[in-house]
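Left out: one protein chain. Kept in place: all the others.
Letters A and B name the chains as they come in the text, with residue numbers starting at 1 for each one.
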Amino acid sequence: MLRVEATAVRGPRLDRERFQWSSLVTLTPALALLGLLFVFPVLYATYLGFTNLALVGSRSRDYSFTGLENVTRMLGDYVFVKSSWLTLIFVVGSAIIGQSVLGMAIALLLRRAVVPVRLVVGSIVIVAWVLPEITVALVWYAFSQAGGTLSILLGHRDANYLVLVPMLIVSVANLWRNVAFSMLVFSAGLRNLPTEVLEAAEVEGASVWRRYRLVILPLMRPTIVTNLLLVTILNLSEFTLIYAMTQGGPGIETMTLPLYVYQEAFVFHQLGYGTAISLVLVLIGAVFSLLFVRAARNQA
Amino acid sequence: MSAVAAGKPAPANRVVVPYRRVSTAALITNIVLVLIGGFFLLPMLWMVFASVDSNPDWAIKLPTLTLANFTDVLGTAGALSAFRSSLILAGTTTVITTVLAVLAAYPLSRRHIPFKRTFMLAILFASGLPVAMLIVPVYQLYVYLGWLDSLYTTALFLAASSLPFAIWLMKNFIDAVPVELEHAAAIDGASTFRILRQVVLPLTIPGVSVTAIYTFINAWGAFVIPFVLNSNPDDQVGPVEIYNFMGSHGLFKFGDLAVFSLLFSLPVIVLYLVMSRYFSGAFNFSGAVRG
Partner (left out) sequence: MASDVKFEGVHKLFGAETAVEDLNLIVEAGEFMVLVGPSGCGKTTTLRMLAGLERPSYGRILIGDRVVNNVAPRLRDIAMVFQSYALYPHMNVYDNLAFGMRARGISGATVDSRVKETAEVLGLGQLLKRRPSQLSGGQRQRVALGRALIRQPQVFLMDEPLSNLDAGLRVQMRAELSRLHERFRVTTIYVTHDQVEAMTMGDRIAVMDHGRLQQVDTPETLYDSPANVFVAGFIGSPRMNFLPGHITSSGGRTTVEFLGVKTQLSANSRLTGASSDGEVQVGIRPEDLSWLPAAGPESSVTLRAEVDVVEPMGHEAYVTALCGGHSVISRFPPRSGVRTREQVELALDPARLHLFDAGSGQTILQRPVEGGAAVFTSTRAAWNPSESEQGPDRQRPSPAPTVPNVSQEDLIQGGTHEESA
């Protein structure tokens, strides 16, 4: 009879997980490319942000470490402060609120729509997202011009809304382009919900709103948090759309931080200062990410 | 006689299932969706109408049909060369990104790698790093290496910037291949290379396609990176060409602009439609950042 008593075990564990060197073989090409054109630039940027490097002139070769000079310059820079606010408005308004709420709404509505509506509307929304950004910029430029479709719809033919409310227009254009992303994420999340739970709630006679608030929303929390995280970091660095529509104007009315970085670095040739501003952008992104990851942890 | 009658319920007793009334809620749902669809369609529609209008302006209007805009655009050397450049840039980027992502994703999905979780989170974060931050040091680096003004070196940076997300996508696809199949193959005597080639790869073809097409769509529309790194006038890609066009004579040639944008948008729309069946599966991020 092999009735075994617990025995004291001696010696090292034999099943410690071992790193297989062959893993490195397939990882290396990707790591090399990321190292050269991602990690190195990030580190280099962190250094450049504390220098007075310029694109042209003597400072382009003969630059030096200037410590916190760029930071103090930022604090006194009225454009930078304004630009930071615009970025926050853009990300919170267009991405976090607009894109996520509309994306969730469409995803929920599509579940209950008849098949032709679902297919057609779903495809149109996604095509808007697949279009090259420059095309989106163009069609929205046309849409909001004086004499454009929007001005006719609103009854003020001569109003150029891209000049009147530029931040609103670029935010809506960005929302228009990116809603599909959130919609896809939420649709996938909704598809993965356990149907029994939803049916149970339905059988219990919960109203649509109660079902949504008490059943769907809590179950979707991980998906929502992930969506918010991705949407925030992707939109923080939005450049092309705004640049092609307004180039930051009129004045500096749509000069979000990515545009300001570009202007400082490549128009005013202040590479060091421009990079310092981009570091602030990364910092904002990191803060948002931490908040969301925290939120994801707390739910468990 | 009676047996037959017993076999069928009398009509009077038959339970009649009524046609489901079209509920107001369902009606409202569909109407709201159609309105939303209209909001998304309207701006695009301008592009379509203006492209065949002999006298377009900024508003959507019924076109006076003409193909002059098309012949105009296709007749210029710039448009064709822009297509060629975009194809080279997006194609090179896609090949590099996809191959490297597949190779990297396999060990990240299956093997034991120290600090893998941290690495994957860093990758996710990296995919959101602003290009604005990287563009200055990369520009410096390209000046130093003499890599400026080439589509291929530009593609290299584009590939690097799209690689994190591609690896992440690809890892999720490989994760979805049942690990038991690999175990079965290993017990069957297959080497790692054979398992990868004959079991994992065939089963992740949809995933590889989605990754490739996603990368291609992004690279096809990329603006800033080629705008900054490649200023060779003969090699301008589509988005830069359209941007220049808008700046120089956009106000006069709406039609040409619309045609150019339309033609340039078609490849990615077609690509998306071809792959749409697999796309929805790629966006299952539930719990991706769970603690």
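Keep this in mind: a contact is a pair of C-beta atoms (placed from the backbone, for glycine too) under 8 Å apart; a residue touches a chain by one contact, two chains touch by 3 or more.
Bear in mind the structure is a predicted one, so any value in this text is a computation, not a measurement.
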{"item": "Absent-chain contact - pick from B:36, B:59, B:136 or B:185", "value": "B:185"}
{"item": "Touching residue (missing chain; options B:41, B:74, B:176 or B:203)", "value": "B:203"}
{"item": "Positions on chain A contacted by the hidden chain, ascending", "value": "1-7, 9, 11, 13-15"}
{"item": "Residues from chain B at the interface with the omitted partner, ascending", "value": "178, 180-181, 183-191, 194, 198-199, 202-203"}
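The rule is short, and it goes like this: only the chains that are shown with their structure count from here on.
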{"item": "Chain A-chain B separation of Cα centroids, rounded to whole Å", "value": "16"}
{"item": "Interfacial residue positions of chain A with respect to chain B in the complex", "value": "17-20, 22-24, 26-27, 29-31, 33-34, 36-38, 40-42, 44-45, 48, 102, 106, 109-110, 112-114, 117-118, 120-121, 123-128, 130-135, 138-143, 145-149, 151-152, 176, 181, 184-185, 187-189, 191-192, 208, 220, 222-223, 225-227, 229-230, 232-234, 236-237, 239-240, 243-244, 257-258, 261-262, 265-266, 271, 274-275, 278-279, 281-282, 285-286, 289, 292-293, 296-297, 300"}
{"item": "Chain A-facing residues of chain B, complex", "value": "25-26, 29-30, 32-34, 36-37, 39-44, 46-47, 50, 57-60, 96, 99-101, 103-104, 106-108, 111-114, 125-138, 140-141, 156-157, 159-161, 163-164, 167, 192, 217, 220-221, 223-224, 228, 238-239, 242-243, 246, 254, 257, 261, 264-265, 268-269, 271-273, 276, 279-291"}
